[in-house]
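What follows is one structure encoded as structure tokens, with my remarks underneath.
One chain of protein is taken out of this complex; the other chains stay put.
Take a look at subunit A:
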Amino acid sequence: MDHFMSRRAFVGASAAALTIAMSASSSVSAQPKSSITVRIDRDITALDPAFRGGPHDANVVRAVFQRLAALKVDGTGLELDAAAELKQVDPTLIEFTLKPGQMFTDGFGEMTAEDVKFSFERFAVAPVDGKVSPYKADWAGLTEVEVTGTYTGRIKLSAPNAGLMTVAIGDCSGCIVSKKAVLERGTEHNTHPVGSGPYQVASVEKQRGAVLRRNPDYKGARPAFEEIRVNFIQDPKTTELALRSGELDFAVLPPSIAEPMRGASGLSVENYPGLAYIWLGINMQKAPFTDMRVRQAVRLALDVDQMLLAGFNGKAPRLNALVMPPVLGYWKDAPVYKRNVAEARRLLAEAGQTSIKTRITILNQPAYQSMALVARALLQEVGISAEVDVQEGGTYWDAGKGEAGKNIDMFLMRFNGKLDPSFLMQWFTSSQIGLWNWQRFASPEYDQLAQQAIRELDPAKRAEIAIKAQQEMDKSAAFVWLTNDVAYVVRRTNVKPAFLPGAIDWQLDKFTPA
């Protein structure tokens, strides 16, 4: 019988095929880059700007849609984007003129002032199908966008909103959608968005991410890369291996994963102060923390630097008040509390509390666990016995809300920030008790200052107001500020990324070859 292939020939051919297969991946990385791959750590949920899921969605949204004016990379101000002119006529009126000839993708025509009106008003004033955006607060005070011509219009507010340019107009809530596309596509617009920006979405797949391709009709500066793959990679360790192997070009990672990658071939690791705020909160309405002296004792018993050493290898900058350095209203002279065991014990004795049993509620993430364990040991020394209650996300984010919030003792919390003091301050007003003000910090003075900060357009006066508000928070002793976080950016050395301060908000269209 004639054999088609001898055993030896078969083995040889298989080995050759395997070698070609396995070398394919490495040969690809040697090609000049026309595309890059970046990592997001959460799956894409919705790419419609008004219903985006979080920073992971927002980073794609920014590359796909235009805004009247966009935040500059360094976050210092705005630069015109879809608008030829954008003018604050008075504190409650902004006029805009669009550049003509800006086309939406997929044949949805030219951008007009009617699209701008639809895009902004749908957040709250005129929600489509009754669906109010979760980002409604970004457009606080908007009453109407009046269309005065094909390309011109006026944004009218009921009261001044100092953060409008930074938080809404210049960022994702200011993205201009095609009215026709949103109405035609409905919820499909979440996965097949129609923009006019530098990139268009080629595909979105659950658990995989999105592929962005250069938009040939975009009238602005041409992005450097033809294609950007935005890959959802949940596991930081896999992200590390993908970066090392050259499959991934850019990621933001926790310090414990990123630090060991310093010096790895073809990789660059840089760390930036974050734009988030992490603190230990104390429920002011739960005994024994209703007594100011007990809260002060907790603050003096803790050693923030030790906690940061445990949670962030000491790489995260210390935060002493709510507003972090690059943001207007940073309180440079905020008190830096040092550990003082004797004073903490004295305060507790004065309050008649010599043996407190309490609980620190935290999210199940390694950094928080390490910090909570250190806090527990430090509190023990002054006679406060703390149990660390580690919860997974679904349970944790509900722990301080509604009725359950009345029973929470202490907690470690992290909020993402933006380059606007009012955005940072909004969660601590009395109206947020039962929602996100887990300290149950109720201060009429603070509430008033938070309102003033929104309405004051003079930056110097606004900074003063923000500092006063932080002083009110400090007086309460319900906040032990820890850090504004640290962002470790790991990238291939041949890719230069672009992002706003804090490295959470990326500008993918401004990524360039290094």
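Keep this in mind: contacts are C-beta pairs under 8 Å (C-beta built on N, C-alpha and C of every residue); 3 or more make two chains touch, one makes a residue touch a chain; residues count from 1.
By our rule, contacts and distances are computed from a predicted model.
Not shown: a single chain whose UniProt protein name, out of "3-oxoacyl-ACP synthase", "Peptide/nickel transport system permease protein", "ABC-type transporter, integral membrane subunit" or "Cytochrome d ubiquinol oxidase subunit II", is "Peptide/nickel transport system permease protein". Touch with the chain that is not drawn comes from one residue among A:T187, A:T290 or A:T493, which is A:T187. Which of A:A84, A:L241 or A:V336 touches the hidden chain is settled by the complete complex: it is A:L241.
Within the complete assembly, A:A46 is the residue of A:A46, A:A168 or A:A181 that touches the hidden chain. Residues of subunit A in touch with the missing chain: 21-26, 43, 45-46, 51, 53-54, 130-137, 186-188, 190-191, 203, 205-208, 231-235, 237-238, 241-242, 244-245, 247-248, 392-398, 401, 415, 427, 435-436.
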